[in-house]
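Incomplete set of chains, arranged as in the complex.
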Amino acid sequence: MTDAVFPPSHPFDFDAVRDADDDKLREECGVFGVNGVVDAANFVALGLHALQHRGQEAGGIVSHHPEFGFNSARRMGYVRDNFTSQDVMDTLPGALSIGHVRYSTTGSKGNTAIRDVQPFFGEFAMGGAAIAHNGNITNADALRRELIERGSIFQSSSDSECIIHLMARSLQKGIPERMEDALRRVEGAFSVVAMTRTKLIGVRDPLGVRPLVLGRIGDGWALSSETCALDIIGAEFVREIEPGEMVVITEDGKIESRRPFRQATSRFCIFEHVYFSRPDSILGGRSVYETREAIGRELAKESPVDADLVCPVPDSGTPAAIGFSLESGIPYAMGIIRNQYMGRTFIEPTEHIRNMGVRLKLNVNRALIRDKRVILVDDSVVRGTTSRKIKEMILDAGAKEVHFRIASPPTAWPCFYGVDTPQREKLLAATMSEEEMRQHLSVDSLKFISLDGLYRAVGEAKGRDAGCPQYCDACFSGEYPVEPADMIAQGFQLKTAAE
Amino acid sequence: MTDAVFPPSHPFDFDAVRDADDDKLREECGVFGVNGVVDAANFVALGLHALQHRGQEAGGIVSHHPEFGFNSARRMGYVRDNFTSQDVMDTLPGALSIGHVRYSTTGSKGNTAIRDVQPFFGEFAMGGAAIAHNGNITNADALRRELIERGSIFQSSSDSECIIHLMARSLQKGIPERMEDALRRVEGAFSVVAMTRTKLIGVRDPLGVRPLVLGRIGDGWALSSETCALDIIGAEFVREIEPGEMVVITEDGKIESRRPFRQATSRFCIFEHVYFSRPDSILGGRSVYETREAIGRELAKESPVDADLVCPVPDSGTPAAIGFSLESGIPYAMGIIRNQYMGRTFIEPTEHIRNMGVRLKLNVNRALIRDKRVILVDDSVVRGTTSRKIKEMILDAGAKEVHFRIASPPTAWPCFYGVDTPQREKLLAATMSEEEMRQHLSVDSLKFISLDGLYRAVGEAKGRDAGCPQYCDACFSGEYPVEPADMIAQGFQLKTAAE
């Protein structure tokens, strides 16, 4: 639990013991902060619980109290298991607090050491500061090398730690100003929630790749990755922090908006609409659920098929499947049932358990499926391993036909902006055409929504603006709005003109 | 963990720390057994994992190996956390194994001691036997007193322990015969899976109140509370064990059917269709999911209402809501989103967490609900506490109207056959009419399915046969097919002719 493994780390095969159908892109982090409320850490715990889908491996909370100073608790595991007991919460006093949930970072995939768990804290000459970061810094390797050269000592393998070291070395006097300094050196995607002894700070990178919203609670303010976490604490959703904006909120509730970065065109992550964000969150003024239903409708228009049932691949395919059913008139049904008592990992499971794979989590509703032509709606296809197993289960149960409809375009490129994606070679769509994928999965038909269709569903009536895309869709298009410098240095090949 | 608290137990207020919206009837147990397979305990673990919805507090597995004898592991918590590691499973060798998951028993509600966790084991003169029991013995108190009088020492507070003591004192030579002896003394509901050194045994009480099914796996056999657990181990569903039937399965795969009890008319628990069983299980030849969809359709016919959306109360209201939508043509939508990272209990939570109640688990899809007339479909109303909170959340989110449709008749009577129900006074329907409940919940309309409607939905075209009901529906009708002797002794009032 408390081991610190220094890079290059010991090559344990942690993947082998992961949930067998872990075949999704994974958002890597959620951030939350609040000020102006009694026992703020309690609110942060609730907010993080509502953001747990953005990171399940670990969580941390920092709070500040005028008398007791900064305090922190960082733990492996779920928020609900770590941050609900009086014991722990008593150690986090004060009216100002921030927190972080985390899937895994660039530094130590699948082997999260406690030292990699955020928020990170730094003691500066003028007082301490803590930061929580959602996103990914694309020039972190270069920054790290430079900082080490100058005598900084890194304690984690996280890219986010660069920010706190850059702040420590800034010549500015105030902490918010040091943060501006630091973030101007940083490239990539970042939605940051930070705190000093008195201030709550929120920043989004110039492109606004990751979400960050502002809420009001009593006389205090909240910052959150998504609106669903405002709901749980009873905060009112005020507005999104704008791309390139920094808000500095003082103890007495004053809020100041700054613009530390050069102006840029917004490129919000379109996959937040497809999968990452919770369906009850609001993005662009509409519930994510409705957008996903619209994606399903769009998909039904683009790729209709005659069938008996529309079934979601639970749970992420559900809203799109409902949309597909509404548009197509084909009845919606729960053909696959999810076991609610599955967690994500097993500790040293038996061979037998390991071989069960997705069957531990999903079961086909055999009596319902038998002799039916079934449309399966899923949010995405990553490696294709789960899709294949699900298809087999459906056929074993006696389905006559299986048609896959996917609520996103083919995922052909890795994300370098805070999402855990396999290497490009392992993405099914990177090496196969749609028809090849259909054959690979051995299904009667397989259709992805088009990129334009997806843009329409998220509200861009004219579809994608190829010259200046309204979203970051690099995972589909290979067009990276920020050059992934570290990855290129490691040999990653950008899309060529020919592709 | 390993404390044994002898009755009368120390009065900790465990209820206070339960999940705040624990407003459901709870099935108390699931049972599973298998023979004729290598490392049978692995199969039992998988089966119990699939039956986890029938009992989440604890689980246990017993196995037998010719060389290593009987071995057992019993643990608090989920199957997936306790029975997946090589470490534990290595201690359970052999080709014959049974297991049990448990919610809580009559003896120690909310304070399950490890000694109450089944299977129970007894060493008899001719060898040992282990039993796992789903149901409830209605004359357990009387039997217990009698057995203690004669020198038996009880180790648990469970009603099920009577069976093993009755077996120990039987004058029969064989263990199956001793079991027949014992079960003939027992009143109430019981589906039992048991094992000797060589035999796997399954029994259902004469009325067949609780389910028990038989499956085939290779040359071996499986017994399970539900068919969904046969699916997970790849066993083929053969048939239901019949009410009043005992099957004795030998090492070499021979299966013998016995009839130890006087003939009776079947009274299967109708609530298994409504809520307890998993939607992908098969009851009476049809998937439970389809039955629930049919309940929703029936409900839409009986109690239509003009509205904009049909929303399930997640997750148990989902199939009925889909049925209601299909029948009524009103669009189905997920207006309430469930947090997937909720467990059931918190250890010493802060005041703040405790007050959150259902909001920790459910959030309203605000953007979707605003200004809509919403039909909420739930499976049942027990105390009404959760229904009330959900209504408030929906109204807070700006719904124009809220209409509750309930997929079961009013729950007005406690169950004494293996289901955890509040005392009668706490059942909303025990003290209020439908209209009073509507006012209590402050909703625009509230309708329950009729008892006849429910019977039609489960396949009885003519509805309920009042003279000889086809199911046990005591929780709705107050007509108890087996007299609850212990409860009457404690002062419980049966329904009077006037009621």
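When the chains are written out, they are named A and B in that same order, and each has its own residue count from 1.
In the analysis below, a contact is a pair of C-beta atoms (placed from the backbone, for glycine too) under 8 Å apart; a residue touches a chain by one contact, two chains touch by 3 or more.
Nothing here was measured: the structure is a model prediction, and the numbers come from that model.
Asker: Let me spell it out: one sequence, repeated, and 2 copies placed. What is the copy number of the whole complex?
Answerer: Counting every copy in the complex, the total comes to 4.
Quick note on the criterion: only the chains that are shown with their structure count from here on.
Asker: Rounded to a whole Å, what is the gap between the Cα centroids of chain A and chain B?
Answerer: 37
Asker: Touching residues of chain A toward chain B in the complex: what are they?
Answerer: It is residues 39, 42-43, 45-46, 49-50, 52-53, 56, 78-81, 84-87, 89, 228, 231-232, 278-280, 282, 285-287, 289-290, 293, 315, 318-319, 322, 326, 331-334, 337, 339-343, 346-350, 352-353, 356, 359-360, 363-368 of chain A that touch chain B.
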